[in-house]
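In this view, the complex is presented without one of its protein chains, the others remaining in place.
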Amino acid sequence: MRTNLRFRPVAVIGAGMTPFRRRMLDTPQELAWEASRRALDEAGLELRDVDCVVIGSAPDAFDGVHMKGEYLAHGAGGVRKPVSRVYVGGATGVMTAISAWYHVASGLCQKVLAVAEEKMSPGRPHPQSVFRYIWDPITEKPLNPNLIWIFAMEMHRYMNVNRVSKEDIALVSVKNKRNAKKNQYSQLGGDITVDDVLKSEVLVWPVQLLDVSPVSDGAAAMVLVSGDIARRYTDTPIWVEGVGWTLDNTSWPGRELAYPRYLENAARMAYKMAGIERPQKEIDVVEPYDPFDYKELHHLEGLLLAKKGEAPTLMREGFFDVDGEIPSSPSGGLLGVGNPIAAAGLMKTISIYWQLKGTAGGMQVKKSVHTGVAQAWGDLMQASTVIVMRN
Amino acid sequence: MEKVAVVGVGWYGFSPHVHDLSFREMMFEAASRAYYDAGGMDPRKDVDTFISCQEDFWEGISISDEFAPDPIGGAMRPTMTVAGDGLQGVAHGVMQITSGLADVVVVESHAKPSDIITFSDVVKLSEDPIYVRSAKVPNIHFVAALDATKFLSRGKATRADLAEVVSKNKSAGLSSSKAPYAARIDKDYVLSQDYVLTPFTRLDIAQPVDAAIVVVLASETVARRFSDTPIWIHGIGFATDSSNLELATLGEARYMRLAAERAYLMAGVESPLKFRGIFVDDRYSHKELEHLEALGITDVVEKLREGYFHPGSYLPVNPKGGLLAKGYPLEASGLSLLLDAVEYMREGEESAIVGSWRGFFTFTGSVAVMSR
Partner (left out) sequence: MTVHPLKEEDLKRHPVVEDKPKARYSYTAGQALSVFLNGLKEGKILGRKCTKCGRIYVPPRMYCEDCFVPTSLWVEVKDEGVVMTAVASFISWTRERLDHPEIVGTIRLFPSTARDYVYPGLFHRICCSYEDVRNMTIFGKIVKARWKPREERTGSINDIECFEVV
């Protein structure tokens, strides 16, 4: 039941994705094609029905192609159509859906295909090396940083300020990899224990191997259409009811990292639009961005689903389990499904869509769900994107 | 569609090498000027969303979106990047306004090609990595040359017509404050130059330039709060032909035709000839004619020869010099044409059409229909 009457109605009527894997033979264009085809099939549309395409992809350096959106357009159905690419680092996946929303909500487009792709495997000697170029070229890059440093610094600050243990954080990894067992697209589903996490290779203390999502290739796609069209194609459209995004400043060494204030800002924007006043009471299922296990906790707090520093306690109590009060990452998240950056963010959005539609199969949460939230995060501990959907 | 207004513009640079300011400082200078132009607007209070248009490999930074917010007033605000031409960013801004999400949107784009040591190699990185890039063609203008050759082979335009475009635009640029490549040269001088690759001499090819541009958009409801002389956007469109080189159309600008169709439909345009000026991407001389054709103007070669497109004539095309005179500021190129159109209308002209292109190896363009 659609409740937001202020904006032109926009619904999701189809979604599709490729499996996420460490390395695919297929080119970025072919991955994008596969996801797009599956999304169109689920929606019951053909490419000729689509009038606009929105592409999401994170660093061009992964695929090794400059102007990657232009290159991907051909696989994403973006031929002889309005095509553009949005980009907010790791937060891109959800931004792709948000952008598709305003393409339709503006009245400029009726049927939009949103496609996100990432192929991280081509980078040599390791995809990690690409991340050296995300830092300030003058004041940071000369220190030869790697990406995990940034997460480790934020994680340790979060642990220090909120007195959170490694054991509590590891529970997220355990939960998400367990949830991913039910997800046919997942790369790393399985049963692991807290002990496995704590005994895994130390990469950058406090980050260990099993705290981290894997390097992946993959693509995801979604079809968003205006309200009257949606009803022609499906009896169960899923409505986009709130969108929000925020970028904090570039100067991350000069600000508090224990709490993602930019996410709170983005969440408040989306909640206000969706008319959500008490997030913990009104949100039924959530997909917070979890490239690292602590990030899910960090983000649940920023999404106002737990008080500052209290997400670990709720996690321990099973509040966020698949049969808990607010199931979190029922898809298995990036930790379990894999992390082809932009595609992972759109995968989270698709997971909420399938949950609300009731077609999540083995991933379907026990409780009945009406309102779901997906979120992604990126840049230099800086960007967040939030989308609220209802059935 | 609800009309959207341009209520402020600001720019900095248009120099082949801005050596004393970083790209962030250039963004701040351009933004400060745009907010001053928009009636002294305070971006920290008056702006709802911010859009930056940039590409990683132009910046030499992965996820260059990180550097977007602070210098334009967008920190802790809804700021995002459109990895595309500035005019595509304007289209996203228009959509954010007409969807009801925002009343005021800031669109920023900048270019610092002088920071790129291996410019040609970076351009080549946009080729298909599997087989086009492996062909190792000797220079980055080869697709443009193929396109121009095909255009000329259709038998209407000649090499002399391209030289006329160069002469017209470089001369027109002398009246602009942001045209470092302006020059008073005639057609014969252009024709006397050696080919870089046929059919181009070095004068037929625009040069990259450092610049930052900020444009402030506002909904019809709030526009007059910031400007007594808003410039209206009545229609906007963008399109990609085919990003696979061998499948895209050469010799005509199909992307521009598709973009124009959408923009004209939205604005209810009957004929582009009724407009007072056209500002169109001319980073290769033949592209001006090709783009004019795609905008729906017939007999462009005849009109060029009759002087129809010259400054002060029936339908001035690039009366501020175009990219041949100003240089092309990478993803800010579309905004640089829009900037010219806004200035032109503020000087008293009624209306204008802006047509931008992302340059090779893309087949993506945007069109905006504007009036005073």
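Going by the order they are written in, the chains are A and B; count residues from 1 in each one.
The rule is short, and it goes like this: contacts are C-beta pairs under 8 Å (C-beta built on N, C-alpha and C of every residue); 3 or more make two chains touch, one makes a residue touch a chain.
Owing to the predicted nature of the structure, the values given are computational and were not obtained by experimental measurement.
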Check the whole complex and report which displayed chains the hidden chain contacts.
-> A, B
Among the options A:Pro137, A:Gly227, A:Gly275 or A:Gly324, which residue touches the chain absent from this view?
-> A:Pro137
Write down which of A:Gly44, A:Gly190, A:Pro253 or A:Gly362 is the residue touching the left-out chain.
-> A:Pro253
Those residues of chain A that touch the unshown chain are 18-19, 21-26, 30-31, 33-34, 37, 61, 64, 125-126, 128-129, 131-132, 136-140, 142-146, 148-149, 152-154, 156-157, 159-160, 201-207, 249, 251-257, 261
Logged for chain B, residues touching the omitted partner chain are 18-25, 28, 31-32, 35, 42-44, 57, 60, 69-71, 73, 75, 112, 114-118, 121-122, 125, 129-131, 133-134
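One rule holds for everything that comes next: only the chains that are shown with their structure count from here on.
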Complex interface listing, chain B residues touching chain A | 1, 55-57, 60-63, 65-70, 74-84, 88, 91-92, 94-101, 122-123, 125-126, 128-130, 237-244, 247, 254, 258-259, 262, 266, 358, 361-364
What residues on chain A touch chain B, complex-wise?
-> 6-8, 27, 58-61, 63-74, 78-89, 95, 99, 101-103, 105-108, 130-131, 133-134, 137, 243-251, 261-262, 265-266, 269, 378-380, 382-383
